[in-house]
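Of the protein chains in this complex, all but one are displayed in their positions.
Up next, chain A:
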């Protein structure tokens, strides 16, 4: 297992390097005139050229990339071209917002999806149909619609929750909870629906297996069979889906952060990408890639722990 983890981390590091190079080259398409974007449409061409030169954009892309890489490995990710903020600090300021959302959604999904999935898989019949219908609706409902309805009803109309903004967990726990609850709920609908389906089918599949019949024949209480044996075996595929959902959340977070005016990584990605702020975008790309690699690794380890058959030597 240790060798597996080391191998995965080494492969991950290589992947980060390759992706950083590809991203930098793609971001440096010549049409993206950063100087012009910074100075506005009315600036003279000389001024724009001088600005681009000051940012080092007149150098070959490879030189720019190597320069960026040399600084990045030393932990210096530079400053934003568009707001002059330190990149590391800028991301550190916004990361807690997005992590709050992702952790919240993952927790809600893990609890609700497993409950619903197991309930449907074990009980079948009407309960199963209910969960199935819920899943289809939850999955099909556009995220923005769910978010807008939640904001308009619970924040703007009923005033139970703030409509915009974020309070840090260190500042006030209840403030934090009230600002992340609606965004987490709106992101959870699709996530719970997807994972619950997966849990349900895994549970049904495991229940059909011979050893379950044997356990039943031995007279073990059904609750013990489900909790000790079925759930453990059915968890692996569901965990894989949960891991994918976690990674995919970043996409959903963009919209939710925009509607709730949350200063997180998602809305940051949109704002800075449209402007072509390479120092910030590169840092965000690196963060995302490392995050995806880490989540996959954790999911693999968890699956291996749950299911010895899946363990890799």
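Things worth noting here:
Simple rule for what comes next: contacts are C-beta pairs under 8 Å (C-beta built on N, C-alpha and C of every residue); 3 or more make two chains touch, one makes a residue touch a chain; residues count from 1.
We adopt the following convention: contacts and distances are computed from a predicted model.
For the omitted chain of this complex, the UniProt record lists the protein as "Peptide/nickel transport system substrate-binding protein", which is one of "4Fe-4S dicluster domain-containing protein", "Electron transfer flavoprotein subunit beta", "Glycolate oxidase iron-sulfur subunit" or "Peptide/nickel transport system substrate-binding protein". Among A:19, A:39 or A:169, only A:39 touches the chain left out of the display.
Of the candidate positions A:12, A:162, A:237 or A:291, contact with the hidden chain is made by A:162. The residue touching the chain not shown here, chosen from A:90, A:118 or A:207, is A:90.
Residues 29-33, 36-45, 47-48, 50-51, 54, 79-80, 82-86, 90, 93-94, 148, 151, 155-156, 159-165, 167, 174-175, 177-179, 181, 258-261, 263, 267-268, 270-271, 274, 276 are the ones on chain A that touch the missing chain.
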